[in-house]
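Omission of a single protein chain aside, the complex is shown with its protein chains in their original locations.
Let's look at chain A:
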C-alpha cells in the first residue's frame, strides 16, 4: 500500500497532495524534490524513479513535465506503484482532456474526487475511467486546447521521452459538448518507436521496433469492437533463439517477438484469423503492445563522415536519405553529433535552396545540431560543416566524434507493416455510423549511426 500521493510542478510546488495513511512526515514532498533536483550518488547524475530516504520510499514518474509521486514505508512492488502512478496520470487526463500544470491547477477539486476513489487508505480501489464516472461530480474546466501547442506527435517528440502520451484527441470523457450531443467516435493509433544502430560501414548492428496499438473510445452503449490485424502475423518466432536477423524471405510476413494485451481484449479467434475483440472501456488505453526484432527497412539512412582538412581544420559531411514512399512526409527531424573536444568554431553550409533547416553548434558540450522541418519520402539532404580546432589533436578525430543520433516523427507510416485491416463496431441501431479513425505514426527512439 502507499502512504501519500502528490503531484509537483517543475518548480517543486504541490499541485495536489493526498495523505492516505499519515505514516510519513509532512515535509516529504520537499525532501523528495530536493533529492531529485540535486541527485548525487556515485557516478549517477540522475535520480532513479525509486529511492529511499530515511526509511521512506519515494516513487515518481514524469508526465508532461509534472512529477507524479507516491511514498510508502513498506517494501512494495515497484512496478505496481510506477504502473499505478502512470495510470493515475492517464485517468486524470481522461477526465481533464488535456493534462498539464494549468489544467491540473484549474481542476484540482475534481482530481481530489478521483484520488479519493482510486485509493482508499493506501489500497487501490479502481482505476477504471468508466467506473469512476459515477463518483465524480465536478465538471472539468477544460482549458483552451487551441492556445496550447498541439499535443500531437510533434509535441511528444519535443519531450524526448520514450513514452508517447496519447496522440488521440484532447477531449474529456465527461465534458458535455456544445450542442449537447456526444460525438460517436473511436480512435485507434498504431504507434511505433524504432531503435536502430548502424555501424560505421552502414550495416545494421541492432534494431528493434516497440509498438503499441492505442485506443480511445467515445462510443456510447459499450459496443463490441473487432480489430483485425494482418493475416500473416506470427508471434514468438524468435523466442529463445539467437537475436538475429532472419531474412524476411520476401513473403511479407510480420513476425513479432512477443506481445501483450489489455485486460479487456479477448483472443478467442486470434490464433485463427488474427482478430482481437473487445468492449473498449472509456478513456485511453493500450490494446496491445508488441516488440519486433525482425529485419525491416529503416526509414532513414545516415551517412556521416569527418575528415581532416589541413592543420587545425576538419570537415563534416552529414547525409540523410529518406527511404520511404514520396507520399509520406517525416517531420520535426533533428540530428545531433558530438564533435572533437578541441572544436572551437563551426561554419555550416546547407544545400542550395534549403528550406526549414536550421543548424547550430552547441559550444558547451561540443555538439553539432541539424534540424529539418520535414523530409519528403525519397529525398536526400546533406549538411557540410567546417570545423576549426583550438589546438592540434594527436588522436584520431573519428574516435573523438559521433555517434550521430536522430529523432523524427513520421505520420501515416509504420516500419513493421503491422496493420489494422479493419475495425468493426458491432452496433445495430446506429442512426449514423460512428467516426472511426485508424492512424499510424512512427518515431525514433534511439536512432544512431556510428562513425
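One rule holds for everything that comes next: a residue touches a chain if its C-beta (ideal position, glycine included) is under 8 Å from a C-beta of that chain, and two chains touch if they have at least 3 such contacts; residues count from 1.
Here, contacts and distances are computed from a predicted model.
Student: Name the chain not shown, per its UniProt record: "Beta-adaptin-like protein", "Large ribosomal subunit protein mL49", "Protein YIPF" or "Golgi apparatus membrane protein TVP23"?
Tutor: Not shown, but named in UniProt as "Beta-adaptin-like protein".
Student: Would you indicate which residue among A:29, A:233 or A:333 is in contact with the undisplayed chain?
Tutor: Of the candidates A:29, A:233 or A:333, A:29 is in touch with the missing chain.
Student: Touching the left-out chain: which of A:84, A:233, A:302 or A:372?
Tutor: Final answer for the missing-chain contact: A:84.
Student: Which parts of chain A are in contact with the chain that was left out?
Tutor: These residues touch the chain not displayed: 1, 11, 13-17, 19, 22-23, 26-27, 29-30, 42-46, 48-50, 52, 55, 57, 60-63, 73-80, 82-86, 102, 105-106, 108-109, 112-113, 116, 120-121, 123-128, 134-135, 137-138, 160-163, 195, 197, 205-206, 208, 210, 212, 236, 239-243, 257-263, 286, 288-291, 338, 365, 394-395, 399-400, 403, 405, 445-446, 448, 450.
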